[in-house]
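Missing here: one protein chain of the complex. Every other protein chain is in place.
We call the chains A, B and C, going by the order they appear; numbering starts again at 1 in every chain.
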Amino acid sequence: MSLLRVEGLSKLFGGVHAVAELSVAIEPGRIHSVIGPNGAGKTTLLNLVTGIYQPSQGRILMADEDVTALSTAARARRGVARTFQNLQIFFNMSAVENVMVGRHLHLSDRLVPTLLRLPSVMRANRAAQEKAVELMRFVGLAAYLDAEADAMPYGALKRLEIARAMASEPRLLLLDEPAAGLNPKETGEIDELIQKIARAGTTVVLVEHDMKLVMGVSDHILVLDYGRRLAEGTAAEIRANPDVIRAYLGTQAA
Amino acid sequence: MIARLSRRALLGSAIAAGAAMIAAPAMAQNIKIGAFLAVTGPASFLGDPEAKTLKLYAEKINSAGGVLGRKIEVIVYDSAGDAKQATTFAKRLIEDDKVDVIVGGSTTGETMAVVPLIDEARIPFISLAGASVIVEPVKKWVFKMPHSDRMAVEKAYIDMKKRNLSGVAIIGGSGGFDQSCRKEAQALAPKYGMKVVADETYAPTDTDMTTQLTKIKNTAGVQAIFGCGFGSVTSITARNYKQLGMSTPFYFNHGVGSQQFIDGAGGGAEGVRVPVAALLVAEQLPAGDPQKKAALDYGAAYKTAYKEPISTFGGHAYDGLQIALDAIKRAGSTDKAKVRDAIEQTKNHVGVDGTYNMTPADHMGLTLESFKLVEIRNNTWKLLE
Amino acid sequence: MLRLASARTGGLVALAAIVAALPLFFPNNFYYDVAIKTALNAIVCIGLNLLIGYAGQISLGHAGFFALGGYASAILTARYGWPGLLAMLAGAVGVGLLAFAIARPVLRLRGHYLAMATLGLGIIVAIIINREIAITGGPDGMTVPRLWVGGWRVSGAVAWYWVAAGALLLAVWLSLNLIDSTLGRALRALHGSEIAAQTAGIDTTRYKVLVFVISAVFASLAGSLFAHAEGYVTPIEAGFLRSIEFVTMVVLGGMASTFGAVAGAAILTALPQLLTVFQDYKHLVLGAILIGVMIFMPNGLVPSVALSLRRLRPPVPAS
Partner (left out) sequence: MTKSAAVRHAELGTASVAEFLQFLFSGITVGAIYALVGVGFAIIYSASNVINFAQGEFVMLGGMATMFLLSGGEPLWLAALLAIVITAAIGLALNKFAVEPAAHRRGGGASVVTLIIITIGASIFIRGAAEVLLGKDSHRLPAFSGDQPIDIFGAKLDPQVLWVLGALALAVVGLRWFFARTRLGKAMLATSCNRLAAELVGIDVRMILLASFGLSAALGALAGILTAPITLTRYDIGIMLGLKGFCAAILGGLGSPFGAVAGGLLLGIAEAMAAGYLSSAYKDVVAFVIILAVLFLAPGGLFGAKATERV
């Protein structure tokens, strides 16, 4: 049983196919990467999977259940979490609180106990905070435990998003260009982090331009071009695939 | 520049406010008249001349030696016609400024909102607002100066009856003054053999009344139009009336008693009949009329001081102030209960609005005789009687 | 977090102390009157701040809810003889249901379109109150009977001060509780990034509706108290100028700050009383103050002051 399966998925923007008749299966427990030139439809695919966009055609199944019509929040409840290419940090909160928001699905939010600040609410609050602190240490943000989000550097915010996504204890974690804008040292740390996450049992889908990172961590790579599947396979297979070489080098050579 | 100004203003306001709060009860022997008036806001055409009149006459009376050998001090706050602000200012007048009498409340809404406070504080209160509800039923401490809207309606209906007009269309705004007048016009119609055949409303900020007037024009049986309202919107109504080429006899209530109404109507007010206080037509009053001298004097003083045409509303403030001071003189002190009793005993007091005769059952004290029906001719008021 | 929690309790205690001590400085009932109005405005602003400051949804129609609460109390007690507290509760429930009913379509809108829609709803409420003279007394308003709580007739400035102050402290406490919770973080999250909030499993529509209803109920309750405290209520309370005044209080005091909402309400309620010294120039000065504060403290008073205080203190080394 695939963790995630998309079947015949298409998304049209003003007559242009961002994603075209794509069928992919994501198997649990592995690191999948999606690569392709700019405009290949990688982020659109993530947006379709998380329900931010509605597909023009096709189905999305999670653990064999059709989730195509479900809202983003409902899909999160089924175990999908993600980070964003353009950072979506809650800049109106502290770093810890950002991660605590990620715990949302595991916490009660009943109005009356909240308003009256019953002991149960305070206990849950404390537990969520402890978990958030633990996750921040896990992603390497121990230095920012007291920070406000809007006072943190870019690289730290990238990790903060990962911590927030991990806080929901997802089955499937979608990472949209986690290394973009990072220096080689930081990229190396992200590499380790992704492997740590996968080892802990979370399935990862990585959208990334940094080929060194992709080739190093991926169990399985999907190459998109103009919204279509160009190739699929292990790092070695992809490296040797003539279509991929043409798509990448050909455009640059021309 | 604005930035610097605002910083200095902030500082200034803090200091000045602090000073004002500390320096409150210094001059105890002054007679203090408090007023909360709609000096700004939509009803400022009421409150502005009222405030100016109070200040003008406070000076005049003081330079003539004051009252009971004491100077009078007028404290005016701008309520902007807002009941919430009015109650706060009324409280400030009573509690903080410790005034002896309150004159004011330009509008019915703000007047009625402070009535509970007045009752509690037991202080004489002379309202300058129009609706009859202010003194009906009689409230022990509350009096009012202007002719009520009911009298305006009666005056108009009597004239319509004389001209054998019986089908009336009402056009008026949605504000308090207008609605109160409309209610009286509806209620009094049967008594005078009138029938209200159309009733149209506009918002006080509307800029075109041709739709409402067209509906009136096309309603069968309309023989006269009665307008309830005040302010520039009434001018626009009169102008639209002319624009539509209408000729139905047109009456307005006393809210239009100012030259601004005529000027704003651009000729549309020609032929409109309005019941007004005698003040507006003082020159035309017969020589024997008791109001003539008071009205002429007030008009001259106001025009000299402020270089602007008089309105009847300033006249209400004049009467209110005079009646309050007259009562203080007769009471021989500013003891609130005694002053209240003296106001209630006001007899044959000739003011610009008419001759006041208060009784325990009548806290307005005016009769229909003091109300004059005028017609607008050649851009000015022409006394009809 | 520890720091936050202490700021929270400290703020509440400080506010309670101020509220308790203030009467010592009140020479007469006029000061009580301003304080009562401040407290009631502050309650509206605390609710509105949950909506605007924390959840990032604007409303230019909250005076409508305030007035509906006031008129519900006025009409049910004066015309139908209901006990005051029951009328207040009925008003709050009614307003809550109304807010719930309109929230879904209205909160689909964003930014200025949302502002327009809420403005329109407020104005519709104001017009209806103004026109239905037989029920509401029309533009001149209506008298409201005194409030009875059990056998106690709440009357007089001092009594009302304690009632309003108690209600204010309760509102502050509830607001602080709400913000520092899963629910509150969800609200702030949908302000920060609606998409990220949804991805974290937050049903943003549900929370927008919830906070809209809560803020409407705050306004309704304040309106009920206002009607009883004043003994009189007019349709001006529902007007759009009043709505804008509430929003101005929230922004001036500082968005996303409960104490900011209280400070904003206090300043703008007291300011007209202070500005009387400027006589004819009062509007000029008021406008200049608003512009000046917003230029120099674009985040509002309380957050800006808090920030400069924090800068004065030596930074705490990160552990």
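Structure notes:
Definition applied: a residue touches a chain if its C-beta (ideal position, glycine included) is under 8 Å from a C-beta of that chain, and two chains touch if they have at least 3 such contacts.
Bear in mind that the values here come from a model prediction, so they are computed numbers and not experimental data.
Of the candidate positions B:D48, B:D82 or B:D319, contact with the unshown chain belongs to B:D48. For the options C:L22, C:I135, C:L169 or C:M294, the residue in contact with the chain missing from this view is C:M294.
Residue C:M255 is the one among C:A229, C:M255, C:V277 or C:L301 that touches the chain not shown.
Residues of chain C that touch the chain left out of the display are 52, 58, 105, 108-113, 115-117, 119-121, 123-124, 127-128, 131, 195, 240-241, 244, 247-248, 251-252, 255, 280-291, 294-295, 298-299.
What chain B contributes to its contact with the hidden chain is residues 1-3, 40-42, 44-45, 48, 174, 200-203, 205-208, 210-212, 214-215, 218, 231-232, 235-236, 239, 242-245, 260, 263-264, 266-267, 308.
As a convention for this text, only the chains that are shown with their structure count from here on.
Within the contact network of the assembly, the step distance from chain B to chain C comes to 1. With centres taken as mean C-alpha coordinates, the chain found closest to the middle of all protein C-alpha atoms is C. Inter-chain spacing, taken between the CA centroids of chain B and chain C, is 35 Å. Separating the centre of chain A from that of chain B, both taken as means of CA atoms, is a distance of 71 Å.
Centre-to-centre separation between chain A and chain C, using Cα means, comes to 40 Å. Looking at chain C, one finds that none of its residues touch two or more other chains. Of all the residues in chain A, the ones that touch chain C in their complex are 50-52, 71-73, 76-77, 80-82, 84, 88-94, 96-97, 100-105, 107-109, 111, 114-117, 121, 124-125, 128-129, 143-147, 164-165, 167-168.
On the side of chain C, the complex with chain B involves touching residues 27-31, 33-34, 37, 127, 130-131, 133, 138-141, 143, 157, 230-232, 234, 236-237, 272-278, 282-283, 285, 288-289, 291-293, 295-296.
Those residues of chain C that touch chain A in the shared complex are 1, 3-4, 174, 177-178, 180-186, 188-189, 191-193, 195-204, 210, 256, 316, 318-319.
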